[in-house]
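Of the protein chains in this complex, all but one are displayed in their positions.
In this document, chain identifiers A, B and C correspond to the written order of the chains, with residue numbering beginning at 1 in each.
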Amino acid sequence: MNYQQILEEIAAETADEAGRGQLATYIPELAKVPPDRFGIHLATLDGGQFAFGDAEIPFSIQSIVKVLAVAMAYGKLGERLWQRVGVEPSGTAFNSLVQLEYEKGIPRNPLINAGAIVIADVLLDLLDDPETEFIAFVRKMAADETISYNLQVAEGEKATGFRNAAMANLLKSFGNIRNDVNRVLDFYFLSCSIEMSCRQLAQSFLPFANHGQLPGTTEKVFTISQTKRLNALMQTCGFYDEAGEFTFKVGLPGKSGVGGGIAAVCPKQFAVAVWSPLLNPKGNSHRGMKALELLTTKTGFSVF
Amino acid sequence: MNYQQILEEIAAETADEAGRGQLATYIPELAKVPPDRFGIHLATLDGGQFAFGDAEIPFSIQSIVKVLAVAMAYGKLGERLWQRVGVEPSGTAFNSLVQLEYEKGIPRNPLINAGAIVIADVLLDLLDDPETEFIAFVRKMAADETISYNLQVAEGEKATGFRNAAMANLLKSFGNIRNDVNRVLDFYFLSCSIEMSCRQLAQSFLPFANHGQLPGTTEKVFTISQTKRLNALMQTCGFYDEAGEFTFKVGLPGKSGVGGGIAAVCPKQFAVAVWSPLLNPKGNSHRGMKALELLTTKTGFSVF
Amino acid sequence: MNYQQILEEIAAETADEAGRGQLATYIPELAKVPPDRFGIHLATLDGGQFAFGDAEIPFSIQSIVKVLAVAMAYGKLGERLWQRVGVEPSGTAFNSLVQLEYEKGIPRNPLINAGAIVIADVLLDLLDDPETEFIAFVRKMAADETISYNLQVAEGEKATGFRNAAMANLLKSFGNIRNDVNRVLDFYFLSCSIEMSCRQLAQSFLPFANHGQLPGTTEKVFTISQTKRLNALMQTCGFYDEAGEFTFKVGLPGKSGVGGGIAAVCPKQFAVAVWSPLLNPKGNSHRGMKALELLTTKTGFSVF
Partner (left out) sequence: MNYQQILEEIAAETADEAGRGQLATYIPELAKVPPDRFGIHLATLDGGQFAFGDAEIPFSIQSIVKVLAVAMAYGKLGERLWQRVGVEPSGTAFNSLVQLEYEKGIPRNPLINAGAIVIADVLLDLLDDPETEFIAFVRKMAADETISYNLQVAEGEKATGFRNAAMANLLKSFGNIRNDVNRVLDFYFLSCSIEMSCRQLAQSFLPFANHGQLPGTTEKVFTISQTKRLNALMQTCGFYDEAGEFTFKVGLPGKSGVGGGIAAVCPKQFAVAVWSPLLNPKGNSHRGMKALELLTTKTGFSVF
């Protein structure tokens, strides 16, 4: 498979989509990203690295971090984790409080905000030095020690994150947050502020394509069963209320973020990350979605 | 892979589950099925046939037919179909009217009742002799001319199907039913009354594992892209509000029915059907779910 | 109190509102009503009759009949009635199925469609010849033997009443309809088709202002307690999701209909009916609401 050529074709064929969509503007740091950025990086299990465009520029991974956070918590806690958060698609907008109230404070899954806030609370209990240990885990997944938080982004999230604060307080009222609400929110906002390039992001998702093993090592971060289940979660829950559409058109497990990034996994083959900051009405990268749709068409790879 | 031995192990290891769950009792024909029935049949792409237990006894496939109905409609109509029904998981109970009302009469997907009623309406428009042509399609998929409707079951569904009637009328009020409401309901109830054995059911799902081609022939019923998308639909929407759980634990596209049957697909490998009439609280076969969970554990096959 | 002068002032002061609002057009008979009709009639307990404009022209009373229907059922059945329908405001649009599903088939109150359909079912059980006995009850309330059903309107309602059919089937699925669904819907649509003039309507609501007694007779149709409770129902539930607004601005128990009529009651003083066919976005007569707001301002009468 000539991945390099495929990435270049994808870039060319999605060039017309470049100006479409809306930049996330709710915090200043996201609002000032050049809207025409486009990068893509594909890393194969056998060490192949293919890239196009702005694949080395770090961007705010935002909700993509939810996969890494739940993976860390699941790896440490095992199946007990699912007593506090479900594995079902949400079927509604990513920040809805309605479902949370009807379902008594158990979020539908760990990839929506409410679920990720519970995961943040879980990690606060599991880790001695949460901020340090979590970024260390992300760096290890990506095999790159330069990755870090962006404190200004975290600050910006906190200053406007009233809906997340509403959610955290509602979770607390149902008893599904154990730590102080503000402590949980701070850690949650901080984790969302991590910046990575497409290359780093693709690398950090490779273990999900590799049965939970860090590529080029013999270290297993998760069991085979856990890896499959994390992929299953991404497949059914990774794109808010566009998860069905993504599964339908792309057919790979993946996760998007409001910074315009998407990471996806082709089990036993590769991980891929794409970045284009303009979002479609569902909050997913417009050009990124198109790019991944082309990728599965051109490679013929999909889990189905 | 020694499938025969695996099926026998599965039967043995799930024997303890045999008495658990509830029989569907809302129509007499379902209520009188012996609750201890258990059959499983696995058909591979290369013609292998493996079975255990009551795999030759026909049972009411009920909602499993929704996959065959949407497949027929999609094959004939193409992408236009998705203007009238979505591809997103529903995130709520299989018969909820709430979502339908909020979303203005466009059902979330074709595998919940509301969506399947729209598909019935679509087929009434597409087919000259709907009842005859639909059963002919099912027989062709299963390569078995003996499959037929059970008129008594259809009659029983109609006599108690007030919630489906509510749904059909609500769809009509939103303009998403074109034919007479009673005509649509009659055809819908009739399609759900089809009886098949595990062997027939597994066979009829083989084309979904085979890129849309009828096994042993050169005839393509659907395109590769359509096949992948139908599998994707089963993956995200095939088990009502347990779709995430099934994806999480089993990791194969599939569809369950209230008669206790489940059909599932392992792309490029096999199709499998299991039958055990006692249902879990979500309305899916209790022992059937356990059996398929074991199947992917033992074979190591899952799409993830 | 010079009621005649007040009515004339109201007509003059609301003249500017005459062209505002939308005609109900979902059935032909309502769509062809001249939109500039305006009539008002006020009947006092001591026999005073005051009118202005088109107060003698019969119009389709539509949902106003719900008050008369629940009054008849309550008078016959007593407090047992409230096992099948609540007395709480609905807080949502008049035809929402959502609340009905969450609340397991017990409609919020008898003045929304779902509740009125249950009342129709109750009357079918209570009456030997429901159609004849119900119109006889309405004629007796209005002291006018000329009032009758409009079969064409009932036919038109039935031909487009899919949402009501959805509701009736949903009620049936919850076991809160005992008769055949179509029988119930036919009787419900027929009752809504009754035509009355403002004069007849005001007269028929006088017993609610008179402790349940037919004016000028010694016959009590309801007890004092029942009368107060029916007025309370009108106060909290008579205007769909504008009930609070009406209570807030007008301060009298009342009920509106999609034909543009409103009937209201000032306990111990008078009953009033107003008719103006153009509706506000909530489905209540635009000019009618303004007229009643002026009436309480000018008379100083309100229950508060």
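Here is the rule we use: a residue touches a chain if its C-beta (ideal position, glycine included) is under 8 Å from a C-beta of that chain, and two chains touch if they have at least 3 such contacts.
This is a predicted model, so every value here is computed, not measured.
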item: Candidates A:M1, A:I57 or A:A165 - the one touching the absent chain; value: A:A165
item: Residue, one of C:D36, C:E88 or C:D125, that touches the chain absent here; value: C:E88
item: Contact footprint on subunit C, counting only the chain that is left out; value: 86-92, 99, 108-109, 225, 227-229, 231-233, 235-237, 241-245, 247-249, 251, 253, 267, 297, 302-304
item: On subunit A, residues whose C-beta touches the chain left out of the figure; value: 96-98, 101-102, 162-163, 165-170, 172-173, 181
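The working rule: only the chains that are shown with their structure count from here on.
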item: Whole-Å gap between the CA centroids of subunit A and subunit C; value: 55
item: Centre-to-centre distance between subunit C and subunit B (centres being mean Cα positions), rounded to whole Å; value: 47
item: Separation of mean Cα positions, subunit B and subunit A [Å, integer]; value: 32
item: Contacts with two or more other chains, residues of subunit A listed in rising order; value: none
